[in-house]
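Here the structure comes first, spelled out in structure tokens, and everything after it is commentary.
Note that one protein chain of the assembly has been removed; the remaining protein chains are unaltered in position.
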Amino acid sequence: MRLWFAVVVWLWVLPGSAWAARSLTDSTVGWPGADQLVRVLTLRDYNTRVVVIGTTLLGVASGVIGTFMLLRKRALVGDALSHATLPGIAGAFIVMVHWGGDGKFLPGLLAGAVVSSVLGIGCILAIRNFTRLKEDVALGVVLSVFFGCGVSLLGVIQSMRQGNAAGLESFIYGKTASMLASDAWMIGGAAGVVAVTCALLFKEFSLLCFDEGFAASRGWPAIGLDVAMTGLVVAVTVIGLQAVGLILIIALLIIPPAAARFWTDHLLSMVCVSAGIGGASGLVGAGLSALVPRLPAGAVIVMVAAVLFVLSLVLGPSRGVLVRVMGHRRLGRKIGRQHLMRAMYERMETLGSVPAGGGSGAENRSVSWDGLLGARSWSPQALGRLLKSGGRAGLIREAGGDRYCLTQAGLIEATRVMRNHRLWELFLITRADIAPSHVDRDADQIEHVLGHSMVEELELLLRDRYPQLVVPPSPHTLNGGGA
Amino acid sequence: MNERDAHNKAEAGTAADGQGAAGSSRGGQLTSGMVKPTVATGDEHPRNAPLSIHDMTVAYHRKPVLWDVDFDAPQGKLIGIIGPNGAGKSTLIKAVLDLVPKASGRVLIYGKPYRKQRGLVGYVPQRESVDWDFPVNALDVVAMGLYGRIGWCRPVGRGHKRAALEALDRVGMADYAGRQISQLSGGQQQRVFLARALVQDAQLYFMDEPFAGVDAATEQAIVVLLQELRSVGKTVLVVHHDLQTVAEYFDHLLLLNMRIVATGPTSEVFTRENLHKTYGGRLTLLDEAAQAIASKGVGR
Partner (left out) sequence: MSWTMIDTWIVVAGVLSAVSCALVGNYLVLRRMSMMGDAISHAVLPGLAVAFLLTNSRGSAAMFVGAAVVGVLTAVLTQWIHGLGRVDSSASMGVVFTVLFALGLILIVRGADSVDLDPGCVLYGAIELVPLDTVDLWVAGEVPRAVVTLAGMFVVDTLFVMFFYKELKISAFDGQLATTLGINAKVMHYGLMTLVAATSVAAFESVGSILVIAMLIVPGAAASLLTDRLGVMVAFSLLIAVLCAVLGHVAAITVPVWFGYPATNTAGMMAVVAGVIFAGAAVGAPRHGALSKAIHRAVLSVRIAQEDILGMLYRLEELGGGRGSSGAVAGVLRRALGVGPIVAGLAVWRLTRTGQVQRTDGRYVLTGAGRADAQGLVRAHRLWETYLVKHLNLRADHVHEPATRLEHITDSAMQERLSDRTGRPRLDPQGKRIPPGSPEDDADGR
């Protein structure tokens, strides 16, 4: 029974927006008709227009500033911040009522929110710097204690005789769909300020995100920049809070940048993609909630952002799961194939049957199953699989009697692998000081990574120093000569 | 001396070794494969070896960081794992302990997979790997080494505490048993980690840079401890950085730079040539090492 009350809490925490969304579509019941669709899509309805534009701009602004917060690993600061506004709003209300004013004077309430969120940030910094507790504890403590303080003040407000507290909470928790033109203007203004500031301070912000200590040591006012960045977050949070609600603004600060990270490794494009995803979530989400009855706008915007996030997670070309999983499996296959190629080649080398220059007789030099099996740690099954896949790729052919041999193409491939392998070994020997960042033995051609001149130098070295060691000729020439 | 060592030794001087150890050990295997089936060698040899790594390749992200590692640790030796930064030394240990996945290969501890032999293995991670502000004292940390043996749900008993205290005593830290760990110096923290490994009473120890950032006294204490361990027949693998002290500390070496360059008794593999193959063009460093080789003499 009580649990149900809790559910009700949740219901109520987010939207106002939930119920307001309905007011837009009160005339229709069930799913929208074509007429309605057109009306929403063309933004003909004044209310819809305001809401859609407002949420889109908010998405863009939070996407931009959220990117920097994410890169500074401060994604959850927005969470703590938005909770920390509550005592400020409630306090401002009480103070204003005491001064005999209307408790719901908007600039006063916003000022209260800003003051208490700044205070919250101050507490977070103090906890982090003056105790041994870490960031997560600082955030959690500030978030919960400030919110508790706000809830207590709200309890007081509710029992106040003066002042009309009704609507104060819904004001705090958002009223997306009943957004006014003035709200949209305010969001637009905030978005503009965020965009311009980030554009002007782009270089400084990126330095701050990447290496705060370095920024400070180079004489940048790191603290001032930090204040500016956090100030922008506060601005977006406070403006966004009263427009769209607590959870939504946290989501908009975190999800778009996290999604953008999958698409690019470049900061500027990440900011742009994040702004795009934020804007698109706002646009589509607000539009959907205007179209379909009983869809809370705030929640729908978050769900749209979530869908975009999942798509990015899976498909993102930079860090997406699909790309990485495929890369990993390809790598596994490639390592297996290379091991097989080398085992074959080395067996042939010890048997003295490697044809110089890749002559056509190569196909007759076969290697036994047992010899191959003993060459590496593979299980018989694994070896069988590798041989089969090598056969499918036209590199290996069964020579009968449990013996296998390389085809012409296989010989070229094995030669390439051996050559790369031995040149890399030599590279490690002679250039190990720069090795780790360069060594990519997996590269198709060593030349692609190291450049032709370096490879030639290595070949010369190899001939000079270790005349006994045969470097297989470059498969390019082999290919030309053999085929 | 085992067979593999014999191979390495036999080939140490030959020019064929120029292709590096991965190639050479492969060559060695092939040769032995011709005499008798390598499968048999692979089967009978590692049975007694404390650690036998066969054909291990480890890949992070998209690049292999360790290739074709073949290594059999001889019983009862202090084995140094030597190589430049980024050579994959810690990765080797972590892959053996299943802390990072292997792309290929097989690891056996006394002839069985690691999963079945946990009790025989002690691990000393790098000092930075834990939160030193954690509310535990030195004795608690050492007692953690016994948790695996105590078993689920059972509390740490008085006997366990006594064992932990003894281990602390062995590293000269008994007086600090009640100290919170952040109040210990770097060298003392390292000794606590060592005591934790000692209390496990393992047969095979892996130590990841135990000498990093410790004072001279601690380094000496650790060396003495390592020698004690060896004298009671334990096998210890130590990731080590300082070439100057290699010859002094270790009987056996594994020279590593993304692949094994050479393995064998220190006197045989700690040569200028092998070092050159491991460290490449870092000549100043090598010259220092060469001096060390010359002055101390290798192979006690």
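Things to note:
By letter and in written order, the chains are A and B; residue numbering begins at 1 in each of them.
What we mean here is this: a residue touches a chain if its C-beta (ideal position, glycine included) is under 8 Å from a C-beta of that chain, and two chains touch if they have at least 3 such contacts.
The structure displayed is predicted, hence computed values, not measured ones.
Among A:L37, A:L106, A:V156 or A:L268, only A:V156 touches the chain that is left out of the view. The chain not shown here is touched by just one of A:L58, A:V114, A:I250 or A:V455, and that residue is A:I250.
If you put the hidden chain back, the residue from A:L180, A:A216 or A:M303 that touches it is A:M303.
Remark: the omitted chain is touched by one listed residue; of A:R294, A:K388 or A:R463 this is A:R294. Remark: the residues of chain A touching the chain excluded from display are 1-15, 18, 70, 73-76, 78-79, 83, 126-127, 130-134, 136-137, 139-141, 143-156, 158-160, 169, 247-248, 250-251, 253-255, 257-258, 261-262, 294-296, 298-300, 302-303, 305-306, 309, 313, 319-321.
Against the chain not shown here, chain B presents residues 97-99, 118, 121, 123, 125, 129-131, 134-137, 140-141, 144-145, 147-148, 150, 152-153, 155-156, 180, 196, 200.
Methods note: only the chains that are shown with their structure count from here on.
The mean-CA centres of chain A and chain B are about 37 angstrom from one another, to the nearest whole unit. Contacts from chain B toward chain A in the complex involve residues 15-16, 18-20, 22-23, 26-27, 29-31, 33-34, 37-39, 42, 54-57, 59, 62-64, 67, 84-87, 103-106, 133, 257-259, 276-282. Put simply, chain A touches chain B in their complex at residues 132, 327-328, 331-332, 335-336, 339, 342, 346-347, 350, 370-371, 373-378, 421-422, 425, 428-433, 435-436, 439-442, 465-469.
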